[in-house]
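One structure, as structure tokens, below. Some questions next.
And now, subunit A:
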Amino acid sequence: MATPALDITNLHAWYGESHILHGINLRVQPGQVVTLLGRNGAGRTTTLRAIMGLTGARKGSIKVHGEETIGLSTHRIAQLGIGYCPEERGIFASLTTEENLRLPPLLKSRRGKVMSESEIYAMFPNLAERRASPGTRLSGGEQQMLAVARILRTGADILLLDEISEGLAPVIVQALARMIRELKKQGFTIIMVEQNFRFAAPLADHFIVIEHGEVVLSFPAADLPAHQAQMDELLSV
Partner candidate 1 sequence: MTELFGIPLPALLGQLLLGLVNGSFYAMLSLGLAVIFGMLNIINFAHGALYMMGAFFAWMGLEYLGLNYWVMLGLAPIAVGLVGIVIERTMLQWLYKLDHLYGLLLTFGITLVIEGVFRSFYGVSGQPYQVPEQLTGATNLGFMILPNYRAWVVVASLIVCFAVWALIEKTSLGAKLRAGTENPKLVQAFGINVPRMVTLTYAGGVALAAFAGVLAAPILQVSALMGSNLIIVVFAVVVIGGMGSILGSILTGLGLGIVEGLTKVFYPEASNTVVFVVMAIVLLVRPAGLFGKEK
Partner candidate 2 sequence: QISGDVIKIGFLTDMSSVYADIDGAGGVEAIKMAIADLKGVAAGKKVELIFADHQNKADVASAKAREWIDTQGLDLLIGGTNSGANLAMATVAAEKKKPFISIGAGSSALTNANCTPYTIHYAYDTVALANGTGGAVTKAGGKNWYFLTADYAFGQALQADTTAVVQKNGGTVKGSVKHPLNASDFSSFLLQAQGSGAQILGLANAGGDTINAIKAAGEFGITKSMKLAGLLMFINDVHSLGLKTTEGMYLTDSWYWNQSPEARAWSRRFFEKMKRMPSSLQAADYSAVTHYLKAVEAIKTDDADKVMAQMKATPINDFYTKGTIRKEDGRGIHDMFLMQVKSVKESTEPWDYYKVVAKIPGEEAFTKLADSKCPLVKK
């Protein structure tokens, strides 16, 4: 079996004094699309941030393409080929749209496809129109597109996408869904955090449910019907 793109064992993470992740185990094969589900505050965002080394203290093991990253600093982790799209989008107010787009440098390990700027603008025509305006003047949806677009041109092959459909109009969500399918075809490994199950379900190869900082359920897409009841219980409000 090939080296997993991402292999997490017994991951603990803290924010200051609050212990948020209590031993997450997670393995993602290259080219897979995995969706993390869970209630608000379950720890999904924290899982992604922990992968990037952005939480407080971390313990356990996180291997990216077989390389241990728990002791690395954030930029080294990113350079292994991870593109991160944060929940709060992280569009820089003091940068124009174009500067935002060009901010992440091309990674040394360019495993994934490197999209050219024109390809990106073709995929998100809105951004092309507004390339000169300050990043935070964009609408929420446009900002979301920008946040995703930004990491596509770097050559990262593992994408961590945190609630990218959040707060977007259905058309755009559909566009994003098309985009993810396209990325999947191109061989990207994708880990998505989603509230919007309708959006995530048809895209994912694998589902993982997190509750109170632990993985409580993990199954391939094919087994979805079998886990329906359990899912209802875990995710219903």
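Per the selection procedure, all candidates are chains of the complex that A comes from, given by their letters.
By our rule, contacts are C-beta pairs under 8 Å (C-beta built on N, C-alpha and C of every residue); 3 or more make two chains touch, one makes a residue touch a chain; residues count from 1.
The structure presented is a predicted model; accordingly, all values stated were derived computationally and were not measured.
Peer 1: Which numbered chain among 1 or 2 touches subunit A in this complex, counting any copy?
Peer 2: Only one candidate touches subunit A in this complex, namely 1.
Peer 1: Mind pulling up the subunit A residues that touch candidate 1 in the complex?
Peer 2: Residues of subunit A touching candidate 1: 52, 54, 73-75, 77-79, 83-84, 86, 90, 92-95, 99-100, 102-105, 107, 150-151, 154.
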